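Removed from the display is one protein chain of the complex; every other protein chain stays in position.
Presenting chain A:
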């Protein structure tokens, strides 16, 4: 379950940012998670409870913004949305594509108090 490492990394970054800002805790954290990022939101929620104990994130509300997967077909050069990494180009059926979006795993913003 890599979601625990992910949650711990988020705590580490939040601690650093709160210290930099001279605050005491985080009221809200917005995470951007791509639909192809291999993050199980339920597993993250479970890991979160443990990871944030006695940290600046203990009382924070977390908001997840999902980013859809997007790719450009290398055969017909058209862009398309994909739900799965193995999706074929819906226009020409080719399997060769370049992912443009969907693997994000970012802290977008924090409200520090």
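Note that contacts are C-beta pairs under 8 Å (C-beta built on N, C-alpha and C of every residue); 3 or more make two chains touch, one makes a residue touch a chain; residues count from 1.
One rule holds in what follows: contacts and distances are computed from a predicted model.
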*Choose one: "Hydrogenase nickel incorporation protein HypB", "Heme exporter protein D", "ABC transporter ATP-binding protein" or "Spermidine/putrescine transport system permease protein". The correct choice is the protein name in UniProt for the chain not shown.*
"Hydrogenase nickel incorporation protein HypB"
*Check the options A:19, A:53, A:77 or A:96 and report the residue that touches the missing chain.*
A:96
*Determine which one of A:2, A:19, A:53 or A:77 touches the chain that has been left out.*
A:2
*Can you list, in ascending order, the chain A residues touching the missing chain?*
1-2, 5-6, 9-10, 12-13, 17, 21, 23-24, 27, 31, 36, 38, 74, 84-86, 88, 95-97, 99, 105-113
